[in-house]
Structures are given as C-alpha cells and as structure tokens.
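Here is the structure we will look at, set down as structure tokens.
Note that one protein chain is taken out, while the other chains of the complex remain in position.
Chain naming follows the written order as A and B, and within any one chain the residues start at number 1.
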Amino acid sequence: MRLFRFFHRFASPREFFRISGSMIPWLAATTLLLLLIGLYLGLFVAPPDYQQGESYRIMFIHVPSAWMSLFVYMVMAGAAAIGLIWRIKLAHVIAMSSAPIGASFTFLALVTGSLWGKPMWGAWWVWDARLTSELILLFLYLGVMALYAAFEERRTAQRAAGILAIVGVINVPIIHYSVMWWNTLHQGPTVTKFDAPSIHLSMLAPLLIMAVAFTVFYVVVLLMRARWEVLDQEQRSNWVDDYLEQLSS
Amino acid sequence: MDGVHNSAMTAFTTIFRRDVKLALRHRSELINPLAFFVIVVSLFPLGLSTDSRTLLQVAPAVLWISALLATMLSLESIFRSDYEDGSLEQLVLSDHPLFVIVLGKVAAHWCTTGLLLTLISPALAISLAFPTQNLGILVWTLLLGTPTLSLIGSIGVALTVGLRRGGILLALLILPLYIPILIFGASAVDMSIDDLDVAGQLYLLAALLVLSFTLAPFATAAALRVTLE
Partner (left out) sequence: MTPLNTHEYTTTEPQQTDTAPPSLQVDSVQGARGDRILFSSLSFNLSRGQLLHITGPNGSGKTTLLRILCGLLTPLDGMVRWHGHDIRSSASTHRRECTYIGHRDGLKSELTALENLQVNAQMSGCHDTKVVSDSIRLLGLWEYQDLLVGHLSAGQRRRLALGRLLVKRAVLWILDEPFTAIDVDGRDIIEAQLISHLQKDGIVVLTSHQALSHPQLRERCVTISLQ
C-alpha cells in the first residue's frame, strides 16, 4: 500500500522531478563505484583466457552492453504500453528517454563486438547471428527515435513511437530466432566465443558487477533525461516557473 | 450478436470493394509496383552477369527483395489519399470496429499489389534462369509472405500518414520488421532449387501470416487513432 502510494506520487511530474533530483547523486556515485570495482576485477584480477589471451577482456564491456540493449528495449516498450493504456504522461517520458540510451548501448555492443571479432575471425565484421540481431535491434531503436522526432506534437509523437516500440518488442524474438536459423543455414556451425558455456568465477564476478553498474548507469542517465523532458513538457505549470526562478536567483 | 457480426462483415466488404474499385480506376497506381518489380529484377542481369549459374544463385534473393521493395513502395496507397481527402477520419468515426475497416483496406491492398506481384513472379523467375519445376515453391512463398508484408506495412503507414514526408521514414520503420519474412521466403526458394525439403519455411511463413493477421490490424487501428489527433 505504501509502495503503491509512493508510485502514485512518483508518477506526478512535479514529485518525479523532486524525488529524482535527490536520487541522482547517490545513484551516480554507486555507478562510479561499481564501474571501478568491475573494471579492476575484470582487467587486472581475472586471469587471461587460455585460448584468446587478453583480448577476451572486452567481454566485460560487450556482454553487459548487449544485455542492456535488450533490457532497455523491454523497459521502453513496457513503459510505452503503460502510458498508452493508463494514459500516464510520465510513462511516455520514460519510454522516449530510454530510446537513445538503449540505442547507445546497442551501438556500443556492436562496436565492441566488432573489435572483439577482429582477432578472432580476422575481420572487422562477419555476419554472426548475435551481431546481426544486434544490428537489427539498432535499426528498431532508430525507427522509434526517428518517428518520435518526426512529429511536432509531443503527445502524438510519444504515443505513435510507443506503438512502434510495442510492435518492435513482439518482433524482437521473431527476428532473433529467424536470424539464428538463417545463420546456421549459411555458415554452418561457427564457433561462437560470445557465450562461454562454463565461466570461471573470477570472470563471472566482474561480469555481473559490470552488468549491475551498467543498469544503475542506465537509471541515472534515464532520470537525467526524463527530468529535462518533464520540465519541458510541464513548462506551463506553476511549479516549473518557481523552479526556474529559484535556479536563476 | 449475429447482427453485429453481419454488420462488421458488411463493413469489411464495403471497404474492400470500394478500395479495389479505386485501385482499378487509378490504373497507374495499380501498374507502378508491378513495373517497379520488373525493372528492378531486370537490373540484376545487367549489373551482374548473364551467366545463368550466377543468376540462378542470386535469383531467390533478387525476386524476394524486389517483391518486398515493390510492396513497400505501394504501401502509402492504403491510407494516404484517404487521409488527405478526409475519408480516413470518417472511417475512424464510423460505428464499425476500426480493425475490421483496416482489414478490408489491407485485403484490398494485397489483392491489388501482392497478389499481382505473385502472379507475375514466375515470368521474372524464368528470366533469371530459374528452373520451371520449382516455380510452384516461389509462388507459394510469395502467396504466404506478401499478405504479411501488407499487414505489417499497414502499421507503418498508419504511423506516418500524418507526416508530410513519410516515405523514407516508413522504410526505416518497417524494413527491420520484414527481415524474418525475407529470411524464410528467400531461403525456401533457395533450398527448393537444391531439392531440399522446404515445408518448415512454408509453415513458418504461414505462422507469421496468422500472427500478423491477428495482431497487426489492432496495432494499425491504434496507430490511426493516434496520428489522426
């Protein structure tokens, strides 16, 4: 019940702006701490891979980015659905603020995947199933962002792009499995090093810490983006005037 | 209950017949996608080679991608002119469920583009040295795949219909969603040339058709309500 009341209050733009403002410094500090620990463990403590040597260490960036690229898409589509069904303005703001962040994670996963692939495959790009899925995911993100940018009316833009995000989320598994199937058809069983079947704890720990760090980082950036979006959206409200006055004095 | 069912059916047939009639009176819009299909396919021998083995190797992909692009270029006709002359807001305000109207319009679109593309595809396939005994599979994949292209495409058009220049944006929105259909369609045609069993792909294409048939009209209807605001 208290939780419900908290969310109810949180969903009002003004309260969101206030509460998120006080949360950001703490979350940002957490991100920094986790990133430092994760990177230290990953880059210095974890042993080199017996096959790939040191180059596998890019995994500690690549794998969490790839996870986040999917996770953010789910959040975006979920928030868009909440916004469309219950007409909650803040949910639309969360959805649309997530899109560029998710696209950045996807892009990061693609770049690190390509860097990782160079020593492994001897080429910057091969049509590996996972990389290809990730590329298509980037297209899906770009579609949502482009549609959002195309409308002049914010309300229409949010809802139209939200519908596209939901259509996309239904298609993500279909695209993923069709690409997997296509890949086995054309390349035969390629050795994919992206999913190590058994991973040593000394590698797993930094990986998980990095994943948590990326998630908290996402929340921080999301809140920062959403705050300015809310401020812009509510620019006619009195509390925004008060806030801006306070800021300038 | 029967009455409701009946009136929805009437709405479907009314819209279907209206749109087919409009397409028939607008010959150029009917012929343009077909002409596009023919021209794009015939560019490949010109740009690649006239060697029949090379052509046969790329034929499944060429036929499928050209059909997909031809469909995509024709999608705007589903809603664009209705949007511009105000008919679309009348359809949205009609007392029939909007998804039924959407289905009628998509069905008419498929009959006047996808179906015709499928019918002329054997002639184009033969020009790419495609073996005649495998033409059946090509036609089947297109028959199962092109309605899905129209259904998914209708979501994209509904989302971009209010924008002045929606063309490129539409491609960006829907081409990623077309990828599974392309994969299954083209690979079925490709494998049939090697006399492999392609029943799996045909089932998958049929499954995608059923899925998009049940979901896409609702997404399109929701999109229309949003973009007409």
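Brief remarks on what is shown
To be clear about the criterion, a contact is a pair of C-beta atoms (placed from the backbone, for glycine too) under 8 Å apart; a residue touches a chain by one contact, two chains touch by 3 or more.
Keep in mind it's a predicted model, so treat the numbers as computed, not measured.
Across B:S49, B:Q90 or B:T214, the residue that sits in touch with the chain not pictured is B:Q90. For chain A, the residues touching the absent chain in the complete assembly are 152-154, 235-236. Contacts to the hidden chain, counted on chain B, fall at residues 7, 10-11, 14-15, 18, 21-22, 25-26, 81, 84-87, 89-96, 228-229.
Methods note: only the chains that are shown with their structure count from here on.
Residues 84, 136, 139-140, 142-143, 146-147, 150-151, 153, 155-156, 159-160, 163-164, 166-168, 170-171, 174-175, 178-179, 181-182, 185 of chain A touch chain B in their complex. Those residues of chain B that touch chain A in the complex are listed here as 155, 159-160, 162-163, 166, 169, 172-173, 175-177, 179-180, 183-184, 187, 204, 208, 215, 219, 222-223, 226-227, 229.
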